[in-house]
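Subset of chains shown; positions unchanged.
A and B are the chain letters, set down in written order, and residue numbers restart from 1 in every chain.
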Amino acid sequence: MEERPELQPLTEEPLSGTSKQPGLPPGTPVFTGEALEERVSITVMDYDATRCDVKHLARVEDAFPYRETSTVSWINVVGLHDVEPIQRLGEHFGLHSLVIEDIVHTTQRPKLELYDGYIYIVMKMLLYRHGEDTFDIEQVSMVLGENFVLTFQERQGDIFDPVRNRIKNSVGRIRKVGPDYLLYALMDSVVDNYFIVLEAKSDKVEDLDERLLEDPGPENLNIIRALKRRMLLVKRAVWPLRDVMAALLRDETPLVHEGTRVFLRDIYDHTVQAIDMVETLREMISGMMDLHLSSLSNRMNEIMKVLTIIAAIFIPLTFIAGIYGMNFEHMPELRFRYGYYGVLGVMAVAALAMLIYFRRKKWF
Amino acid sequence: MEERPELQPLTEEPLSGTSKQPGLPPGTPVFTGEALEERVSITVMDYDATRCDVKHLARVEDAFPYRETSTVSWINVVGLHDVEPIQRLGEHFGLHSLVIEDIVHTTQRPKLELYDGYIYIVMKMLLYRHGEDTFDIEQVSMVLGENFVLTFQERQGDIFDPVRNRIKNSVGRIRKVGPDYLLYALMDSVVDNYFIVLEAKSDKVEDLDERLLEDPGPENLNIIRALKRRMLLVKRAVWPLRDVMAALLRDETPLVHEGTRVFLRDIYDHTVQAIDMVETLREMISGMMDLHLSSLSNRMNEIMKVLTIIAAIFIPLTFIAGIYGMNFEHMPELRFRYGYYGVLGVMAVAALAMLIYFRRKKWF
């Protein structure tokens, strides 16, 4: 149904929040990400229990009629770099100018905002890239209206495909219920993908954990550091979602029906579980730093033991040899018949004594 | 009464939460653990103050009539890998599809959910394996209905045996009161087992603590690390239970009678006590890491002292010997009658001076 371009590497999400020109009037939409799609692409799924239309729209104006239909309309907008059509769409659907600004402003923190007639939700998608063992972060905005759901993504992805298929094939209750259930299904897809990323990171943590004990090299430091930073990004995507879900459950908006609440509570539970995993992983990674430092200390001890054992054995022996290398005229030992062998014997005894001493100290 | 298979090693609970295929419709039960039992086994205890029936059921349908009886029915299902009968059972007893999904999804966080007509509780069992000094983690789901309790375990265990015996022998009030008291008794058994695990870990921490001072080897690091991870698992099992119990005490559900509340408060107290122990143990283990690092530093100091003492004594002496090993034609000392003895004396004095210096510095 949709052309799926090869996944280009997404730049790592910048830590900095907003590059908005300070002092711009509020509600001025300025796209802050990188243009990941060549042009804005708009898809509509319009369905009720009996039928389901899927359309690619050429112009944003083609989406306008769906505001009025009695069916559920899901309008998915991909590509946020071209601000103007999004602004037109948003205005037609009655979105506040600040909401339109936030949609194209891709450094939002996950949040929920209740407006008259619609709910605005920002989430962070974590997209695991198989084969490369990394993940991209992308902002997705969702607007739930009385009979429509708008979603805004930075670029094509396959996260929502299972939902699309369930709608098309009318799997489960999705075709029979309203747009609030669609919103749930979409949010659920996003949260499910968190676990894929977390599981991959979890595996990596396990690998590293074993590796730290077997091969305590300095390159582990780099891996720990990278893991730490990636988990910081995940944390920032997942943590605020708990408040979003709690607010959604608490608020008695008529847009969310009673029957959907139990499903939203399920997402809430999953979010708490994801946070739990994030914190557990972060604690484990942080413990690895200690482990690494301790390994380094151990290593140093090993090195120093080798040095000390060799020095402690040979330095005294060299001294003894030095004594009998002196050129004094009167050194009676030098003339002893077995002086040389005697000295060799003394040296052997001294070396043996040292070895026994270190053995007793369990140095080797 | 029940065949008890030899305890197979349970794989360590994965940190990752859900392997659900993202995008599956909600309420699709997918078993996520390992198949630990060959087939699902169902046992029913049906009792009131006067009689007590115990039955092994061949088919899940045999359990259906117990929904209607006026007696208390405890239906215990062991083995969650075969999703289908569990789904049939759940549907007959009116469980929400999300509940059925959670029952077979064995990576839940402990939680409580109130539904119309029943309460759903997920807990984590900690099963200490004597002789092997480790423990397994298993998910147990409990459903409290008006006249029944359903429990779902991953595999056969003996944790509930004492409760079974109390029912069979009508010990205490258990036969005289309702299913809420049975739920309490089952939860209490689970929590009691936490303390067995915590005591075992506590003993291990004590052992390690002594060992760290006596024998500060690098293998201790490995033990600390293993303890740390095990305690993380325990923490994740125990911490959320406090909220579960608090919610159970707070909610005014008619399913829990006033007389049972004081017992549930007792479990709450035990949970708080277990959390207290978990945190104390975690703090102690974390302190051990410092202790270990400090031991390593101490050890390094010891090694360096040995090296420095030996080097500081013999390197200067070797130098002196080196001087009189030079081949200059005009070195008057070489011809002194007692030059050799004089030099030996000087060396002895120098060595002694060094020894006194290090002694004063308390290096040995």
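Simple rule for what comes next: contacts are C-beta pairs under 8 Å (C-beta built on N, C-alpha and C of every residue); 3 or more make two chains touch, one makes a residue touch a chain.
In this text, all values refer to a predicted model and were calculated from it rather than measured experimentally.
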Exercise. Which total copy number does the whole complex reach if 2 copies are given here?
Worked result: 5
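Everything that follows uses one rule, which is that only the chains that are shown with their structure count from here on.
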Problem set entry | Mean-CA-position distance for subunit B and subunit A (Å) | 27
Exercise. For subunit B, which residues are in contact with subunit A within the complex?
Worked result: 14-27, 96, 98, 107-109, 111, 113, 218, 221-222, 225, 228-229, 232, 236, 289, 292-293, 296-297, 299-300, 303-304, 306-307, 310-311, 314-315, 317-318, 321-322, 324-327, 331, 333-340, 343-344
Problem set entry | Residues of subunit A touching subunit B in the complex | 159-163, 165-166, 171-174, 184-185, 188-189, 192-193, 195-196, 198-199, 202, 205, 209, 213, 262-263, 265-266, 269-270, 272-274, 276-277, 280-281, 283-284, 287, 290-291, 293-295, 297-298, 300-301, 304-305, 307-308, 311-312, 315-316, 318-319, 322-323, 325-331, 363
